[in-house]
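The complex is shown incomplete by one protein chain, all other protein chains being positioned as in the whole.
The first chain written gets the first letter, and so on, giving A and B; residue counts start at 1 in each chain.
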Amino acid sequence: MFGCTFDDQDDEERALESCKQSFMFEPRHSDFVFPSLPLGIDSKSFVSQHFGKDAKNMQFRKGTTTLAFVYEPATENDKGGIIIAVDSRASSGEYISSKSVMKILDIGDRMVATMAGGAADCQFWTRTVAKYCTLYELREKSQITVSAASKYFANVLYGYRGKGLSVGSMVAGYDKRGPQIFKVDSDGDRCQLRVCSVGSGSLNAYGILDNHYKPKMTDDEARKLGLRAIMHATFRDSGSGGVCNLCHITPTEKIRLPPFDVSKLYYEFAEELGKDIVYTPRDD
Amino acid sequence: MACSFTGIAKNGPNPYSEMFAFKAAMKAAEAEPVWRTSRIIERQRWNPYSFEGGSTCAIAGENFAILASDTRLTQNDINILTRDGEKMHILNDSIVLATTGFYGDVLQLKKVLQSRLHKYRFDYRSDMSVDLCAELLSRNLYYRRFFPYYTGAVLAGIDEHGKGAVFSYDPIGCIERIAYSASGNAEPMIIPFLDCQIGHVTLSDEAEKPPLTLERATSLMKDAFRSAAEREITTGDKIHLIIAEAGKPIVQKFLPLRED
Partner (left out) sequence: MGHKAPRLTSTGTTIVAAAYKGGLVMGADSRATAGNIIADKHCEKVHKLTESIYACGAGTAADLDQVTKMLSGNLRLLELNTGRKARVITALRQAKQHLFNYQGYIGAYLLIGGVDPTGPHLYMCSANGTTMAFPYTAQGSGSYAAITILERDFKPDMTKEEAESLVQRALEAGMHGDNASGNSLNLVVIEPTATVFKGPIIPDFCKRPEPNDLEYKFNKGSTKVLKQKAYKYDIVESMDISH
């Protein structure tokens, strides 16, 4: 800061001006670039060589089952909306590096993004999208649509295509067009779905969802379906586990439910079926 | 040679052979492009990282945070570089950074954080809080997404409310605030132990659970490292213990470990 004066007033005004310049109008591209490897070395293969499957020490955190679905209220007492349910495991290779990850990340008041694939990638880029959405709402004085937010997300990811990012996210929220879910991934793909699951345990979750999903459900039914699908996915997929975090976005609010332990959920499920959960040796 | 593909011939050679050949050539070019000279292949094998072994661990309590690491630096899992290396770095009165991994990156990361903290102090005339520093570290790790720091970081300290805080990271800045964390070679040994003793994951709901006092946390930490040193070859020499308690200056201690 050369030629710095003690005129605080002036400084503040100038700061405000520059703030307006950069945020109150159409955002410009920032000139930030990620530091990269020396010329001729591909970052994707470099990173997978040192931090990938065969790496001994430093592997990135990965692995997930996430799901979300839209439903309509069955009775007048129900709210309807979107249920988002996720597990909470992060594994580095074969090692479970965390069993308490929050995989539902906030984007504004009524929108969330789920986290599947590389944990750091999701966290970082969701934050970028959240910033974009906040600035958009300040600038345009109206709420951003889920569609627009997810499209921005997809565009950002498409810009880094082939660089080795790993993101499989569902942007879900309620806007003027109603409840919406967009699946966005690091290949740059973006599609709108009503029932959606992403991650290593997604096939198991789909199995339950497709079987039991109805367009019209009570709130209780819908939440139970989300829990059940996650529970079954964690039961059969080694990349998923821990607790089930659930988020319910209704037309008026976003409700985050307390975490459910999946093994307890399994006991409840087994009790419902009348199934014996204890191994019993043959009686001979 | 001019291309002479004019539809599928009835009685000739395999009509698809040209397509097969093209596909094979494409695949070969992708796998081994002509421009990939031996010099380029050599460069792509470039490995700027090494791993100096050792382990670090941190526990957050109600009004304290406690960190520990061993002090051995190892080359290639076998050779001992030094017996009193610094794996933990006190950044200010309430923030401590503990890292394992490539020591060059550890030092670089520490310098980056220190300079940012210094600037913050200059700009805002107060020390940065641990929550802010945690986010800062996360983003700094992610900025190197395409050339990551080879580090397993743990950041701990006392937050603005006087509570202990521990943040755990992966090499590219996946951040999580948790009660206890470890990184390094003995992480898979220490974490299950702490899961049992602090997380009480094996206890039934009715069983009595001892509260996590500073004394208990310190003892658990020491025992974790003593046990790790018994079975993990890159952990040993000394335990470096850092205790940050709300409203008190940071205390450092060194305790002996086996040296073989």
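We take it that contacts are C-beta pairs under 8 Å (C-beta built on N, C-alpha and C of every residue); 3 or more make two chains touch, one makes a residue touch a chain.
Because the structure is a prediction, the values reported are computed rather than measured.
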item	value
Touch with the omitted chain, as defined above, among A:D31, A:E76 or A:E94	A:E94
For chain B, the residues touching the chain missing from this view	53, 74, 77-80, 185, 197, 202-208, 216, 218-220, 222-223, 226-227, 230-234, 236, 255-260
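Going forward, only the chains that are shown with their structure count from here on.
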item	value
Distance between the centres, which are taken as Cα means, of chain B and chain A, whole angstrom	23
Contact set on chain A toward chain B in their complex	34-38, 40-43, 45-47, 50-51, 56-61, 90, 92, 95, 97-98, 100-102, 118-121, 123-124, 163-165
Complex contacts: residues of chain B adjacent to chain A	40, 43-44, 46-47, 49, 51, 101, 138-139, 141-148, 150-152, 168, 170-176, 178, 185, 187-188
